[in-house]
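The complex appears here without one of its protein chains, the remainder shown in place.
Chain lettering (A, B and C) follows the sequence in which the chains are written, and residue indices restart at 1 in each chain.
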C-alpha cells in the first residue's frame, strides 16, 4: 500500500489515479482534498524556462512515508497519497501531488495543508531553476 | 469560459479535466487545490444505500457562478472551477468538485475551503438519502 | 399569475412541484399574503411554511420576509440546502 501511495518518480503522474487510490480505501470517505504543485514561469521577478528536481534516494522516500504515517496518526483522516516528481520538468507540468481522504472535509483540508508544508520542511529534494541568467539551485521555499 | 468552469450535470465528471481547465488559464499557476465530495455509506449512524440530488434549475447555476466571481474578486487566485452532480448517485461516487488555481498555495487552500462552505450555504441543491428506513430529504449540512 | 415552485420535502408535502396563483386583479401581494393563499390551497404545507427554516426566492433571488411579489413573478419555497 505504502509503495503505491507514496512515490518519487520521473514520469508524469495521473491525479485521477491517485485520488482513486485514496478514495477506494473506504466507503466512508466523504471528502478528498488534493494539493497539486506545478512549475511556474516566474519566480522572484525572474523568468523561469525550466526546472529540475534532485532528491536523496532512500531518505526522501522515507521522509514522505513518514509524513503519511504521522498524518494518519495525528489527523482524523482515512488515507493520504503523496507523489513527487524528480528530473526535468517543463513549465506548467505537475511537480507534486498530495491527496487526502476523510469522512469530513475539515480534516482533509487541515491534513493536506500540513503535509505540503511538512514536505517542504523535511524532505531532501532540491529544485534547480533555469532562468535567462543561468541555472540556480533554489535555497528557500515559500 | 464560465459555461465550462461552472456546471451542474447528471453525468459523472473527470477531476483531471477540471484541473486541466483551471490550470491551463496561466503559466503563472503554481498550485491547484481541489475539494472532491463523495457519497458516504453512513451518515448520523444510518446506513446509506443511495443518494439523489435535486436542484433549482437556473438559480443553482447562478449561485455557483456567483461563488466563482466572488472568489476571483476576494482571493488572490487565478481561476476556479465548480461542478456539482444531480440525479441519482451511487455510494462512493463523486458529487461535487471545486478546483482552485493560484500562484501560491495558501490562497488556493483558503478560496477552496471558503467556496465549498459557501456552496453549501447558498446553493439551492437538496440531497435525498435512501436508508434502510426509507428515503429522507437531508435538511442540515455539516 | 404568480408561479410558485416547491422543492425537495416541500414538493412531497404540497403534492406538486409547481402551481400558479391568480392575484385576482391585484398587481402585487405581500409574501405573507401569498403564503396564506398557498396554505389555504395546500394545507399540507401549513406547518412547513410557518416555520423559520424555509427560505424564499423571488425570480431566483433570495427574498426577505417582507418582500412584495408582483404579477408574473416566480416564487420558490426552498427547504434548507444540502448540496456539496
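Rule of thumb we're sticking to: contacts are C-beta pairs under 8 Å (C-beta built on N, C-alpha and C of every residue); 3 or more make two chains touch, one makes a residue touch a chain.
Please read these numbers as outputs of a predicted model, since none were measured by experiment.
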In the intact complex, which of the depicted chains does the undisplayed chain touch? A
Out of A:23, A:40 or A:55, which residue would touch the omitted chain in the full complex? A:55
Interface with the undisplayed chain - residues on chain A: 37, 53-56, 58-60, 62, 84, 95-96, 116, 119-128, 137-141
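We take it that only the chains that are shown with their structure count from here on.
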Quick check on the contact graph: shortest path length from chain A to chain C, in steps? 2
What whole-number Å value describes the gap between the mean CA coordinates of chain A and chain C? 49
How far is the middle of chain B from the middle of chain C, if each middle is the mean of its Cα atoms, in Å? 27
Would you give the residues of chain B that are in contact with at least 2 other chains, written as numbers and ranges? 37, 116
